[in-house]
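Take this structure, written in structure tokens, and hold onto it; I'll ask about it next.
A single protein chain has been removed from this complex, and every other one stays in its place.
Letters A and B mark the chains in the order given here, with residues in each chain numbered from 1 onward.
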Amino acid sequence: MSASIETKPAAAQGSARMLVAAGIWVLLLLVPLWLPALGGYTDLATRALIYAIAASGLNLVLGYTGGLSFGHAAYFGLGAYGAGLCLIYIAPSLPLAILAGTVLGGIAGILVGPMAMKRKGIYFAMITIAFGQMFYFIAVRWNALTGGEDGLTGFSRVPLHLGGHAIHMGPVRFYYLVLALFAVVMLVLWQILRSPLGHSFVAVRENTTRLRFLGVAVDKQIWVAFAISTFITALAGALNALLTGFASPDNLGWQLSGSFVVICVLGGMRSYWGPFLGAIIFIVAQDYLSSVTQNWMSFIGLIFVLAVLFFPQGLLGFIKGRARS
Amino acid sequence: MSFLTLDGVGRRFGAVQALKGISLSVEKGELRAIIGPNGAGKTTLFNLISGYFPPSEGSIQFDGQPILAVSPNALVRRGIIRTFQITQVFLSLSVYENLRVAVETAMGLQLRPWISRNVRNQVEAKVEELAAITRIGPKMDRIVGEMSHGDQRVVEVGIALSRHPKLLLLDEPTAGMGDEETNHMTDLIRRLNKEQGITILFVEHDMAIVFGIADRITVLDNGTMLAEGTAREISENPRVQSAYLGNALEENAA
Partner (left out) sequence: MYSAFNGLIVGIFYALMALGLSLILGLNGVINFAHGTFMALGGYLAFTIEPYVGFWGSLILAPFGAVVLGLLVERILIRPLYGRDPLFSLLLTFGLAMIMEDLIRTIWGSVGQPFALPNYLNTPLSASLFFLTGYRLVLIAITILVTGALFAVLRYTRIGIRIRAGNADLETISAMGVNIFFLRAANFGIGIFLAGLAGILAAGQLGLSPSIGSSLIMPSFVAIIVGGVGSLIGSVLGGLIIGIASGITAAFFPVAQEVVIYVIMAVVLVLRPRGLLGQEGLFE
């Protein structure tokens, strides 16, 4: 599976990609079998997938449409709070909680998009950061609803009711639920990227002047990309709340927004699988660093710096570059 | 009534009068060259006709309707398409992808997350057609940013053609090209005009091209219109000779 935006793929190249994709899906399906043997635990894989969803969503704007959104944690966080609040106040239903979180974050994205788009380039980045901060302070200050600085607690993964059966969501089952949703997201993105909609996103990134003088309303395209992207990132946030049983203001914070961007850069912004790869590297590194040092924030920051200085093309971009030459 | 008519058109930028009292008419199917020394106002004229900015005075009529202060989008829909002095293409995409996104947006598909096989075939056919007209077909899989300047120019013209232009504005289409590329572009312009029947206005510095293919020539100098006529009329016009052409002709002769 590969985005056909790269080049019209030659048949051999295409089947090689299919093979790699098939390999990735098989490995993901078998995670509960091989991960413990490597000293990992299932929740770690679940978290990596959740971050992969969030970053893949962001990358639709960042890598494909070329918009520097540095505030995507806002939608992740809204997804988390939406799911938690739904479980506490509305109904103890897993699908409903996921839907509520996704819709809450997505609607916020639809509203913020047009305002952020009034400015381009680095100013777009600045505005998206600032709007992220707004949601952060709403979460911190609206104590009665959100639990303030301590975060929202008091909900848990309720069983999934399917045809009269209650399926309890242990770590492994929840992993498969997240994997299924990850697959849906990747399928949706794949379809978008091979459609005229996705082609136009890439054209926005490449040259807005050209597009404007072809009579295309560029702002509308960016808005659509931004909105789709926030829905996906919000979905990840909802899943994260269900994973941890907790929605925290940190889920909306600027550090997390930056982390999503660095995940995209690390893996490769121009690659369909880039954010996924970046998420694995980032989550594993974070897990390891926070277990060995108090100063793991410094090391995460160091990852940012090193990624920019030495891997601006990302790992997949780097590999592709080597393969081409 | 002519296809494109400018009546007393002028444009000021602050205190600077970039264009003044331009009145000209272009007939349907004409291939018209705009020449003049640097700073004569050629690109400003293009910007006015393509709706980049409105004229300060005078009026422009296209296909029987005025185009005063109409947005570029609306003009594109009415059939006025332009290229730029600095080539505007999608650099990190292949030729095929450049043409495809142009065709898709021309068909109004840019918000469609999926299309039927039937529509996809229409897109492909149109892309093939553009490739055939511009003769860029053999280079379809090349990344445009890695191609020569001349090829990029051809791709830009291909993109412009996706809109079925009635009036095509080409801003220095052969600037910075080698001989072979220049010949290819000149040939393309002539074929678009003669075979596709597209009315073309082009700004050009190379007098050999201008005199070789243009039906009529408009000479701008210092923001005003100096002369207009066929190649023969222009080359024999004493005002043009003294103001501008003399040197160029001597160079060509030498």
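Definition applied: contacts are C-beta pairs under 8 Å (C-beta built on N, C-alpha and C of every residue); 3 or more make two chains touch, one makes a residue touch a chain.
Please read these numbers as outputs of a predicted model, since none were measured by experiment.
Asker: Given that one chain is not shown, what are the shown chains it touches?
Answerer: So, taking every chain into account, the missing one touches A.
Asker: Quick one: say which of A:21, A:99 or A:138 touches the chain that got left out.
Answerer: A:138
Asker: Which is it among A:28, A:54 or A:261 that touches the chain not included here?
Answerer: Answer from the full complex: A:261 touches the omitted chain.
Asker: In terms of residues, what is the contact footprint of the unshown chain on subunit A?
Answerer: Touching the missing chain: residues 62, 68, 70, 115-116, 118-123, 125-127, 129-131, 133-134, 137-138, 140-143, 254-255, 258, 261-262, 265, 294-295, 297-298, 300-305, 307-309, 312.
We adopt the following convention: only the chains that are shown with their structure count from here on.
Asker: Quick one: subunit A and subunit B, Cα centre-to-centre, how many Å?
Answerer: Averaging C-alpha atoms per chain gives centres 44 Å apart.
Asker: Provide the residue numbers of subunit B that touch subunit A in the complex, in ascending order.
Answerer: Result: residues 50, 72-73, 76-77, 81-82, 84, 88-94, 96-97, 100-102, 104-106, 109-115, 123, 140-141, 143, 159, 162-163 of subunit B touch subunit A.
Asker: Over in the complex, which subunit A residues touch subunit B? Could you list them?
Answerer: 5, 7-8, 191-192, 195-200, 202-203, 206-207, 209-217, 220-221, 224
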